[in-house]
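One protein chain is absent from this view; the other protein chains keep their places.
Order of writing sets the chain letters: A and B. Residues in each chain are counted from 1.
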Amino acid sequence: MTDSLITLTTDFGEDSPYVAAMKGVVMTINPAARVIDLSHQIPPQNLRHAAFFLAASLPYFPPAALHIIVVDPGVGTDRPLLYVEGNGLRLLVPDNGCWTTLPWGAAGPLVIRLEERRFWRPEVSATFHGRDILAPVAGHLSLGVDPHLLGPVATDWIRLSLPEASEGPKGWKGEVQFVDHFGNLITNIPAAALGVPPSPERIVVVGNRKLRGIRWVHSYAEAEPGALVGLVSSAGTVEVAVNQGSAARRLRASVGTPVRVARLPGEE
Amino acid sequence: MTDSLITLTTDFGEDSPYVAAMKGVVMTINPAARVIDLSHQIPPQNLRHAAFFLAASLPYFPPAALHIIVVDPGVGTDRPLLYVEGNGLRLLVPDNGCWTTLPWGAAGPLVIRLEERRFWRPEVSATFHGRDILAPVAGHLSLGVDPHLLGPVATDWIRLSLPEASEGPKGWKGEVQFVDHFGNLITNIPAAALGVPPSPERIVVVGNRKLRGIRWVHSYAEAEPGALVGLVSSAGTVEVAVNQGSAARRLRASVGTPVRVARLPGEE
Partner (left out) sequence: MTDSLITLTTDFGEDSPYVAAMKGVVMTINPAARVIDLSHQIPPQNLRHAAFFLAASLPYFPPAALHIIVVDPGVGTDRPLLYVEGNGLRLLVPDNGCWTTLPWGAAGPLVIRLEERRFWRPEVSATFHGRDILAPVAGHLSLGVDPHLLGPVATDWIRLSLPEASEGPKGWKGEVQFVDHFGNLITNIPAAALGVPPSPERIVVVGNRKLRGIRWVHSYAEAEPGALVGLVSSAGTVEVAVNQGSAARRLRASVGTPVRVARLPGEE
């Protein structure tokens, strides 16, 4: 039953017992469930990081997978918990918008509010809905429960609005949207802004630092170790990196740092 | 065979090859075993942290699960290794007490000393009993070996004694027993100490800091971001937290920091 593939993405870390408790609850309901860790290192309550993480990982999973996401600044308030389904994705997630930037297709997702307490743990704490609501609901879904039994269809939910890059007369303005484990800076500026092929004349500004003559490469290792390079990220946007080093540290940049890509003289 | 669910909790970290070697040993003996990570981020040799972790996670697992715990300051000495069973829990663990604060029920656990070398790896190193004894024993148990074949029943073992909160004329005295990944301070003072409902007049002292007018909430997000709040932890004790922040950092508190909850004037 491939249906029993359940993934976990949280900001719990692994020094705390929260992830372990969730796994136990799922497996008590469905001992055959296969629970897969995606990450427990989402920075605490960081919805933007979560949104990038989900967009860069969930679409690679088979449609039968059920993804539990617990990054939940509003735990314990009356924010709803949701089951979301569409375009080959199935999620259980608090209503905080981090899932809304996934590719839901033209039809949009089916969204159901988790209200049927018979699929929850008998006692629900105020601070740990991941263990007491999302995990047991996942267990029941993996056993074949019809999602429509979980609660009413929702027609409204919180949408995460992420900063978008914009094009002006001088070129593109955007920002760093993700810094990966290696310190690579992944911006939100579309790679097309670079022209084909990108020119070394093109100036990139990261924060206050003007990078003249940046080397445009297809991959990090084309440059010598320590070289600052620009390339197309695996997300299809402009990326600034240091081969075998950290561009984040070198340029003192982080999520939200402004980035500009200048228009070349004479370029339309 | 749901019996083949084996969980791992260690202080090994994931930069070292020790966890990987244990997984390999289990799966060489039982290729169908499902090995689940609970945590490898228990602080090195920290039995108190391990005890809290186990109590907050193992009871959520199905009874068929077999839990390997390797937090083992005494590795290589003649401290025994134990199989422990009771009240729906099955453990493999060094005799260091970290498991004794789990709820074993009135009957108490069945404890067996691992002495039968035929269930161990042929060569046993002095420094890595997790790989050479606990992992192969887990593999054999998951294949249906009777625990009584592993060695003699033990009647004595080390008990971990954790500091307990006490009630005096001025109120409750206790301490921080766990700091979670978010910096929330989970004390050992029973939530009942707060009264129902808790009063904002009630003074909480963390270390040397008197928290007057602390806001008592059901969950973090009831207060504005950055607010210091008190609540009932998921462990049923008094918890001090900062909404979307770290109470540990704000109050410079850690495990063992004294906490007092004052009696209200006129309160019995």
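Quick notes on this structure:
As a working rule, a contact is a pair of C-beta atoms (placed from the backbone, for glycine too) under 8 Å apart; a residue touches a chain by one contact, two chains touch by 3 or more.
Remember, it's a predicted structure, so these values are computed and weren't measured experimentally.
Checked against the full complex, the candidates B:6, B:75, B:141 or B:228 give a single residue touching the omitted chain, namely B:75. Among B:12, B:52 or B:216, the one in contact with the hidden chain is B:12. Annotation: of A:65, A:98, A:150 or A:165, A:65 touches the absent chain (contact as defined above). Of the options B:49, B:90 or B:131, the residue whose C-beta touches the omitted chain is B:131. The chain not displayed touches chain B at residues 11-25, 27-28, 31-32, 34-35, 37, 44-45, 73-77, 79, 125-128, 131. Contacts to the hidden chain, counted on chain A, fall at residues 2, 5, 7, 9, 34, 36-43, 49, 52-54, 56-62, 64-65, 180-182, 217-222, 231-234, 244.
By our rule, only the chains that are shown with their structure count from here on.
Each chain gets one centre point, the mean of its Cα atoms, and the points for chain A and chain B are 31 Å apart.
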